[in-house]
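Note that one protein chain of the assembly has been removed; the remaining protein chains are unaltered in position.
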Amino acid sequence: MYAFDFERPTTIADAVKALSAEDAQALSGGQTLIPTLKQRLASPSRLVSLTAIPELKGICVADDGALCIGAATSHADVAAEATAYPALAALAGQIGDPAVRNRGTIGGSLANNDPSACYPAAALGSGATIVTDRRKIAADDYFQGMFETALDEGEIITEVRFPVPEKAAYIKFEQPASRFALVGVFVAKYAGGVRVAVTGASEDGVFRWAEAEAALSSDFSAGAIDGLSVGADGMIGDLHGTPEYRAHLVKVLTARAVAAAG
Amino acid sequence: MTKVSMTVNGKPVSGEVEGRTLLVQFLREGQGLTGTHVGCDTSQCGACVVHVDGKAVKSCTIFAAEAEGAEVTTIEGMANPDGSLSTIQQAFQDHHGLQCGFCTPGMVMSAAALLAENPKPTEAEIRDYLEGNICRCTGYHNIVKAILAASGQDVAVAAE
Partner (left out) sequence: MPKDHGIGASQKRREDVRFLTGRGRYTDDINLPGQAHACFVRSQVAHGRLNGVDTAAAAAMPGVIRVFTGADFEGVGGLPCGWQVTDRHGQPMQEPGHPVLAQGKVRHVGDPIAVVVAETFEQARDAAEMVDVDITELDPVIDMKAALADGAPKVHDDLSSNLCYDWGFVEDNRAAVDEAIRNAHHVTTLELVNNRLVPNAMEPRVAVGDYNFATDDSTLYTTSQNPHVIRLLMGAFVLGIPEHKLRVVAPDVGGGFGSKIFHYAEEAFCTFAAKQLRRPVKWTCQRSESFITDAHGRDHVTKIELALDKEGHFQAIRTETYANMGAYLSTFAPSVPTWLHGTLMAGNYKTPLIYVNVKAVFTNTVPVDAYRGAGRPEATFQLERVIDKAAREMGIDPVEIRRRNFITEFPYATPVAVEYDTGDYHATLDKLLEIADVAGFDKRRAESAKRGKLRGLGLNCYIEACGIAPSQLVGQLGARAGLYESATVRVNATGGLVVMTGSHSHGQGHETSFAQVVADMIGIDENMVEIVHGDTANTPMGMGTYGSRSLAVGGSAMVRATEKIIAKAKKIAAHLMEASPDDIELKDGRFSVAGTDKSVAWGDVTLAAYVPHNYPLEEIEPGLEETAFYDPSNFTYPAGAYACEVEVDPDTGKVTICSFAAADDFGNIVNPMIVDGQVHGGLGQGIGQALLEGAAYDESGQLLTGSYMDYAMPRAGDLPSFTIDHSCQTPCTHNPLGVKGCGEAGAIGSPPAVVNAVVDALQRAGHSNVTHIDMPLTPSRVWAAMQG
């Protein structure tokens, strides 16, 4: 790792201030950032840890019924405590491994927006709201391609608000080495319609499968997508799977997610 | 350099660290606790697992400064107070749950975390929990058996 200054503020305000320095970088659970630093693929002048800020942690249900998760809440805590949204808790419980889940955070995952990460599928599939130190961003506006988000320099996610659906499920098909999603599909049925979000598959990062959403909104059954297919164009191709394979998995896993949602 | 203080295996310790000093470096190089190992640089092998405030974490993927004020337990702190092997350690020996010993500290720490959360895990739950601990020697068979045994369950998971 390159050398850097390390700061561990205890309030959001102090964190924002610390991040205003040139080449400052926020550090949440660090489960992706620290390996990246070890490879010297990033060279921040200052790391600002967000894990000592109490107001960034915790899970609650808002008056409108939305599940609100503090950005620095660990995957393990979401898995254990997000009982109001079982599909989300189940998703959190499948990220990485137990030790990673004890450190990794929802805010860190969403800020990084790895194209194979799980949380982006949940956020987009739930139509979540990403709350930052300065504004609220709808999930549909937030994800802007691989590792790209709507966040500005120095902007900190403080909370993520998930409208709780009637039914939902996430099915993850693991890449055998990294155990990230080779493809993961999050399906959520709301009164206003069904949302289907896919991670791992596309070169553009997490995306919504509009045709499946339409079909499932009129008939929420695995068979409803029988006639649909996903094109291989724009799908990721690597030694773990061709674009065609990933496209195929999107459909298989969507059907399984619908079946699992019940 | 900044000063960091924490409790390691029940003993208060402190030392000067850089921002980039990882907890595992603080433990191995600063405290001479070389039982915690580094087997990869992508946070996957789990040879470095320790407990921080009671939770299993990869000590190669947390900065020493982040453990300020924390209670840290390493493999060196796992034996009984009289120095005898703890139940989990003893089960690993009894069931040949280790060979070269390099992944073993992380395995024991993960096993302890699992049994604290889930005192009677099934074989499938054990295998799932060990997702982040790679062993190249044992094929995991006897590690799983050792953890089952440590939980007080029947270890007849497979023919001898």
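First chain written, first letter: the chains are A and B, and each begins at residue 1.
The definition used in the following text is that a residue touches a chain if its C-beta (ideal position, glycine included) is under 8 Å from a C-beta of that chain, and two chains touch if they have at least 3 such contacts.
As the structure is a prediction and not an experimental result, all values here were calculated from the model.
K.L.:
Check each of B:11, B:120 or B:136 against the chain that is not shown and name the one that touches it.
P.N.:
The missing chain is touched by B:136.
K.L.:
Which candidate, B:17, B:49, B:108 or B:149, sits in contact with the chain we can't see?
P.N.:
B:108
K.L.:
Please give every residue of chain B in contact with the chain that is not shown.
P.N.:
20, 28-29, 33-42, 44-45, 47, 74-76, 78-79, 85, 89, 92-94, 96, 98-105, 108, 123, 126-128, 130-131, 133-145, 157-160
K.L.:
Tell me where the left-out chain touches chain A, residue by residue.
P.N.:
1-3, 39-40, 173, 176-179, 182, 238-242, 245, 248-249, 252
One rule holds for everything that comes next: only the chains that are shown with their structure count from here on.
K.L.:
Based only on mean CA positions, could you tell me how far chain A sits from chain B in angstrom?
P.N.:
28
K.L.:
Where on chain B is chain A touching in the complex?
P.N.:
2, 18-20, 22, 41-44, 46, 49, 55-58, 60-63, 65-66, 68, 110, 113-114, 129, 131-133
K.L.:
For the complex, which residues does chain A have touching chain B?
P.N.:
Touch residues, chain A against chain B: 1-6, 8, 27, 30-31, 34-35, 37-39, 47, 49, 51, 76, 96-100, 102-103, 178-179.
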